[in-house]
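Below is the structure I would like to discuss, written out as structure tokens.
Omission of a single protein chain aside, the complex is shown with its protein chains in their original locations.
Letters A, B and C mark the chains in the order given here, with residues in each chain numbered from 1 onward.
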């Protein structure tokens, strides 16, 4: 079984994120995923800013969300972001959303990112050295 | 081969939809999908409003996007939304995004919606009668 | 001098809130104001939800923002929301934004809200009784 690494944050649902049906508009879940991924990145040293410093950007090439239950304005959402190591030069995260204090899963999702050299926008076919070092350091 | 039904619109990329890398933030593609789906709905009589009138809401239960190329502020995007008939009580659309006047696909995606009775939020296990009538009318 | 009541929160700038110039798009400041106002509302018992329970909604009729410095992705913003009592049936807040740990004001703003009866959408010409009671309780 492959080792994974997770980080969990709480996000507060804004009034302006709920739609006329009173529930959070589905497109905003992509924001919550990014909130979770960036909080993971800050915790473990691989946030957008850390990549920038290495002249690397990591655009999303695939995103997916499965909606199981809805969220309302004022709900406190727990976002769990999990990093999944892979052989390819990619960054794969999965996400689970819960309401605070309730076990039911609200939504699950996944994103895949690739590495581009920032200046030339060239796709990197292998993990950048600093990212390999990071994986080793984390035992991934 | 199953018959499908498509509709195409042009969407203008807003300045505030591009991120610090100068490209459209990936989460906004979900908006463009909805723009395409709603324009289809208006054209063919199955927009959000048409469902409301029938006491039905059609929340998204699955959304997916594959990003192949990026979009910049000022780009004119062509959004092609295609309805895919299915046996189950679901609404399935696929999407293709192009830059106006260029053949390369920028992104593809898919969404799945289910039918809920609006007042009770009960999941409908069969297509509502008006939707079956709509399908027949369209030859789908 | 009229007594005022303030509440302060910290808001984290999202990657997707910065524009191609690398700075936060000016329209998002209206969100930060709302974040501050809602946090004030939770702290002191006059959030959107508290009004709903009383069959009252409080739409914004005026909003204004003065931008003095810019914000970047990753900045931690301090939002100070201050309630200003007034004679009329209105809710007036002012806002000050700072970067965490720095004294310079990033932006200031103000919003004005009125009271509508939720069901009829009728404008209330006097403060609702529960709001008068709240003001008295706070010594305002």
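Rule of thumb we're sticking to: contacts are C-beta pairs under 8 Å (C-beta built on N, C-alpha and C of every residue); 3 or more make two chains touch, one makes a residue touch a chain.
All figures in this text were calculated on a predicted structure; none of them were measured in a lab.
Shown chains touched by the hidden one, complex as a whole: A, B, C. Among C:8, C:70 or C:138, only C:70 touches the chain left out of the display.
Listed for chain C, the residues touching the missing chain in the whole complex are 21, 23, 26-28, 30-31, 34, 57, 59-68, 70. The omitted chain makes contact with chain B at the following residues, 14-16, 31, 34-35, 38, 48-49, 73-74. Against the chain not shown here, chain A presents residues 15-16, 18-22, 25, 27, 73.
Just so it is clear, only the chains that are shown with their structure count from here on.
Residues touching across the chain A and chain C pair largely coincide in numbering: over half of the numbers involved belong to both copies.
Here the spacing of chain B and chain C, counted between their Cα centres, is 35 Å.
In chain C, 15-16, 73 are the positions where the chain touches two or more neighbouring chains simultaneously.
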